[in-house]
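Every protein chain but one is kept in place in this view of the complex.
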Amino acid sequence: MPLSRRTERRGGGTAIEDQIVRITSRLVAPFIQVYGIYVILHGHLSPGGSFSGGAIFGASLVLVALSFNLETGAKQISHQLASGLESGGAFGFILTGLIAIAIGGNFLANRAAGFPMGQAGELFSAGAILIITVFVGIKVASTIVTLFYTIIEGEE
Amino acid sequence: MIYFLAVIIFIILTLFLRFVIGIEPRTIVIFYLLGLIIFFFSFTVAEMPAFGSPDNPTFNEVPQRYLESGVSETGAVNIVSSVIIDYRAFDTLGEATVLFVAIAAVIATIKAH
Partner (left out) sequence: MGIADHFPALIVVVLFAAAFLSPLLYRYAEKISAPFVIASLLLSLLMSIALLVQVQQFGPVFYHMGGWPPPWGIEFSADPIRVYILIVVTAVSLWIFLYALRDLKHELKKEVIGWYYTLYSILVGSMAGIALTNDLFNLFVLMEICAISACAIISIKEDRECLEASFKYLILSAMGTGCFLLGVAMIYMATGYLNYSFIQAALAEAIVHYPLNIFTAAALFIVAFGTKAALFPLHVWLPDAHASAPTPSSAMLSGLVIKIYAFALFLMFYHVFPRGMLTTIPLNEIILWMAALGTMFGSVYAMIQTDLKKMLAFSSIGQISYIFMGIGFHHDLALVGAFYHIMVHAITKALLFMTAGVIIYSTGVRKISDLAGIGRILPLTMLAFTIGSASMVGIPGTGGLISKWYLALSALEIGRPLFVLVILASSLLNAIYYMPIVINAFMHQEDFIHEVRPVPRYMLASLIVGMFFVIVTGFFSRPVVTLLEQAAILLF
């Protein structure tokens, strides 16, 4: 098998079939994903947070889809799932706010509503902040993937 | 005297732009209008409080409370997080919605065409 070749795709565009790119990206992708998750989960402890972490995680999925092809990318996360997660992430944010109302605070309250605060500086602390960060992280990551799929599929 | 000089320079500049460089009259008008706006804005900028000075109106009780009791009130060590996801969480909900609606707009437009 040659190291690199270009194949004609349905829409007339070309997909890169490059062993170096494929192997490297396959190796690097899990590390990028772990780093993305780290940045999201440590949003309340260190610089970064949901938006940057989500963007990092989403970029790794786009990297895989770019260096292989759409079908392989879709095995990691399908278009349907991505747009489902997007709605889910945004709805989760609202749900966290509504839970705060249900347990006796104002909309989006944190300490006032009685979310468990934990020890400041530890991973599982800061109550609603961590929950919201995770939801927004999921939302941003899936937004990037959805945008990528939509534009790629729109071209075909 | 200075006004006289300014007018002369203005006329020479206009003639230069129009006939030597060959810019369209319309573009020259836009150019001067933008210059006028920059001229007025520069006074506004000159009047702004000094950057980072402790007497600035922005250093009031708002950032003070964020900095002093942010950790104890929100539990987040990262002050930025405590502001964007706790004190002003509704703005972040808005920003997340901006992202969502932008994607929805792109998908809707691409699917429709």
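Things worth noting here:
For clarity, chains are labelled A and B in written order, and residue numbers in each chain start from 1.
By definition in this document, contacts are C-beta pairs under 8 Å (C-beta built on N, C-alpha and C of every residue); 3 or more make two chains touch, one makes a residue touch a chain.
Fair warning: this is a prediction, and the values are worked out from it, not measured in the lab.
For the chain left out of this panel, the touching residue among A:36, A:54 or A:97 is A:97.
Of the residues in chain B, those that touch the hidden partner chain are 40-41, 43-44, 47-49, 56-62, 65-66, 86-91, 93-95, 97-98, 100-102, 104-105, 107-109, 111-113. Not every partner is drawn; the one left out touches chain A at residues 80, 83-84, 87-88, 90-91, 94, 97-98, 100-101, 104-110, 112-113.
Here is the rule we use: only the chains that are shown with their structure count from here on.
Centre-to-centre spacing of chain A and chain B amounts to 30 Å, using the average Cα coordinate of each chain. The touching residues of chain B, when paired with chain A in their complex, are 71-78, 80-82, 84-86, 89-90, 92-93, 95-97, 99-100, 103, 106-107, 110-111.
Of all the residues in chain A, the ones that touch chain B in their complex are 43-47, 49-51, 83, 86-87, 89-90, 93-94, 97, 107-108, 110-111, 117-118, 120-121, 125-129, 132-133, 136, 139-140, 143, 146-147, 150-151, 154.
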